[in-house]
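Below is one structure, written out as structure tokens, with a few remarks after it.
All protein chains but one are shown in place.
Note that the chains are named A, B and C in the order they appear, and that numbering of residues resets to 1 at the start of each chain.
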Amino acid sequence: MADLQGVLDEIAAEMSERRDRGAVASYIPQLARVDPARFGIAVALVDGRVLTAGDAEESFSIQSVSKVFTLTLALGKVGDALWRRVGREPSGNPFNSIVQLEHEGGVPRNPFINPGAIVVADILLAGHQPREAIGEILRFMRFLADDDSIVIDHQVAASERATGFRNSALANYMKSFGNLDHSPELALGVYFHHCAIAMNCRQLALAGRFLADRGRSAGGHTVVSAERARRISALMLTCGHYDGSGDFAFRVGIPAKSGVGGGILGAVPGVGSVAVWSPGLNAHGNSQLGTLALENLARAMNWSVFGA
Amino acid sequence: MADLQGVLDEIAAEMSERRDRGAVASYIPQLARVDPARFGIAVALVDGRVLTAGDAEESFSIQSVSKVFTLTLALGKVGDALWRRVGREPSGNPFNSIVQLEHEGGVPRNPFINPGAIVVADILLAGHQPREAIGEILRFMRFLADDDSIVIDHQVAASERATGFRNSALANYMKSFGNLDHSPELALGVYFHHCAIAMNCRQLALAGRFLADRGRSAGGHTVVSAERARRISALMLTCGHYDGSGDFAFRVGIPAKSGVGGGILGAVPGVGSVAVWSPGLNAHGNSQLGTLALENLARAMNWSVFGA
Amino acid sequence: MADLQGVLDEIAAEMSERRDRGAVASYIPQLARVDPARFGIAVALVDGRVLTAGDAEESFSIQSVSKVFTLTLALGKVGDALWRRVGREPSGNPFNSIVQLEHEGGVPRNPFINPGAIVVADILLAGHQPREAIGEILRFMRFLADDDSIVIDHQVAASERATGFRNSALANYMKSFGNLDHSPELALGVYFHHCAIAMNCRQLALAGRFLADRGRSAGGHTVVSAERARRISALMLTCGHYDGSGDFAFRVGIPAKSGVGGGILGAVPGVGSVAVWSPGLNAHGNSQLGTLALENLARAMNWSVFGA
Partner (left out) sequence: MADLQGVLDEIAAEMSERRDRGAVASYIPQLARVDPARFGIAVALVDGRVLTAGDAEESFSIQSVSKVFTLTLALGKVGDALWRRVGREPSGNPFNSIVQLEHEGGVPRNPFINPGAIVVADILLAGHQPREAIGEILRFMRFLADDDSIVIDHQVAASERATGFRNSALANYMKSFGNLDHSPELALGVYFHHCAIAMNCRQLALAGRFLADRGRSAGGHTVVSAERARRISALMLTCGHYDGSGDFAFRVGIPAKSGVGGGILGAVPGVGSVAVWSPGLNAHGNSQLGTLALENLARAMNWSVFGA
């Protein structure tokens, strides 16, 4: 393996100098005021080492990166029955498109676009009060990262809810097709809270390590089977960056999931997980420099899953 | 490595017994009359060995599998300028959808859906008569497979043209947006001919081996750079099975491209290429048993790119 | 003029015998339990006469017919500024489609599809509490029909709200585009209540008479200008029957607006208004026998606006 720490340091140094940082999400004040100059990266190797560079200890809103974890939890609950309510195809549309729902009877294309994640949240509600479901998700994150300091930013959750009319439209629309068991408000409550989890790159890389290690968590626990880890990774590769997923696979080649807070979590099978954060977004709503950093990292380390 | 020959034999044996073989394409007589009981598989390893099972020496119409090779040729001609005329995102639509073209100004989503491949054919026409462009493609296939017996089935090409009104609609539509340099008839002529190339599994696996071997062909020639081989593989994974691409990645996890003749070509990075053929198709127009065979093969050999 | 009373009697008699009555709306119990055998018709002539046949004195839920009246009120409030928030083109889609909203930035095609009427309700809320806005609409109906016995069926309104997830989706979606001034809940509250107004054919014909009489109400008051009456009638003709509007214009040729309760209100310029009610609906959600009755009436009386 090349000098990974050196590569990370070089990437962090290069990213700190870039001017083309994209635009920070501005739809809620908590995201809008994040400093666009931030950049952090962390790698959690399957051998147990964790390497970081830049602002890897600074918390950010993981937003849609959380969808990887709620999907994992929901698959644990209902197994492949989940796929009767959510597809697993790339959407070919932005993250919040409602058109596809109309054409396809209220079944979202995949669990990583908003409506898909809202159905997953609805599944996690089964037999629970919203507070319990949210608590279960948070405990799962703490367990995976082996870090009890991870919290939900309730101000972010409240802001999301106050402005989340499009998500509310998506939830109500699916409810009208019978694809939510609970009320749109309850499912959205869970959804907005798990999107508001705050983590730093180190924590996020640790939490996602099981995807790269045949389902084993950083703490050595079996979280999912090796096959399920592969399958979740496949979904991340084909669907993890909304309508920029194809381009991300083409350029980077690492299964990864992005969030509008500027975070991206990637998993290199058998090697380790990587979390990167830079708040400025590209036209598809994915971290501009985070994508570039992963592209450079994959090239330097030959980490593309398509590489020989 | 597990006993690959044994695995292939077992898969061929199992597939010969399956009843759920899908439906053979019926839109032209040459495809409609193919025996649905056929099944062949071939693997071309990067160490030079070629292993086969079933009807691996029987020729079939490679159809859309040819799009991998015309894309490779066109990238060699115009490089990344190609991406100004074709996208690289999954389409979220069937192979011959025209809706996306209207919404996106005549630019096809990716080079593996029909309109994308017609643009690629148009690129290959530059400076050529159609006959020359078709000849160049055929020579490329022979060169890659190191086999001069590969031919075009002109009856298939003629039938495709006689019934290809939807492809003609797509070509004319893109022409109306200025995204074809030549007449729709000329571009379609090239397209219908390369789809009519006839090959057997052994030949197809050999021809596609460069994708698994950092761009080096079966004969040891550098066909493309390692990076380009990775990128073409990424496109195959995200876009190679039309609107069933996500499901294929989820179940199989091997970059692959299917054709309506029932063939699928896959590339396992650093390991080898695999060609499989079974004429019956599933609901997405991909080989029903070919997909299942690759799923079993990937599981048995741990060949998913998402595996640790 | 032919013997109008005789024509109405004949139509009512014929309709009572028809078996092809369509299907009663079943999405809320209050509509589902309406007797499909009902048929009523009433004509309010500009000369002051009112003629009826069948169950013309039986109240039904006017549902979307109310949109004609809320549009009239809203135009009185904000004039042509209304058209900055709602289009006036046929939708080419079902009444509750959300696709067009996505393509057209949250601006509904016309005021007679659900999202358009929700924007109109939002306009009527300006400066008002919901209760006041609803009261204003009800008073307007009573004034137009000169009948204080008209009421809102609050059970219907409550049922609509409890099951109205698709309308909630539409409202939230428009809110996300900034095309609602008030909260989706408030606008929907007004919308569900005006759809729940209960009237009989006699009352409805009287209420709509101003459209046929250059803007003058049954009571002799000027409700709108002659030009505005023409324009509202034009909208009824092109948009009054959702994606069955073209067919209705082709067969009947009278500007008219239908509701899912089985009512239709038509306006024959210079002649009079007509209200018909039969609860069974056709595939487009318009009254099956109501449409047929109006077709027969228009033919018998030469009331098509396209007739010489």
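Heads up, the rule we're going with is that a contact is a pair of C-beta atoms (placed from the backbone, for glycine too) under 8 Å apart; a residue touches a chain by one contact, two chains touch by 3 or more.
Quick caveat: nothing in here was measured; it's all calculated off a predicted structure.
*Asks:* Taking the whole complex into account, name the chains on display that the unshown chain touches.
*Replies:* Checking the complete complex, the chain left out touches B, C.
*Asks:* Which residue, C:22, C:106, C:130 or C:253, contacts the hidden chain when the whole complex is considered?
*Replies:* C:253
*Asks:* Identify the residue among C:12, C:212 or C:289 that touches the chain left out of the display.
*Replies:* C:212
*Asks:* Return the single residue from B:170, B:218 or B:293 that touches the missing chain.
*Replies:* B:170
*Asks:* Contacts of chain B with the missing chain: which residues?
*Replies:* Chain B touches the missing chain through residues 97-99, 101-103, 165-166, 168-173, 175-176, 184.
*Asks:* Residues of chain C in contact with the chain that isn't shown?
*Replies:* 46, 87-93, 100, 109-110, 212-214, 226-227, 229-231, 233-235, 237-239, 243-247, 249-251, 253, 255, 269-270, 299, 304-308
Please note the rule applied: only the chains that are shown with their structure count from here on.
*Asks:* With chain centres defined as C-alpha means, what is the inter-centre distance between chain A and chain B in Å?
*Replies:* Averaging C-alpha atoms per chain gives centres 32 Å apart.
*Asks:* At least two other chains touched by the same residue of chain C: list those residues.
*Replies:* none
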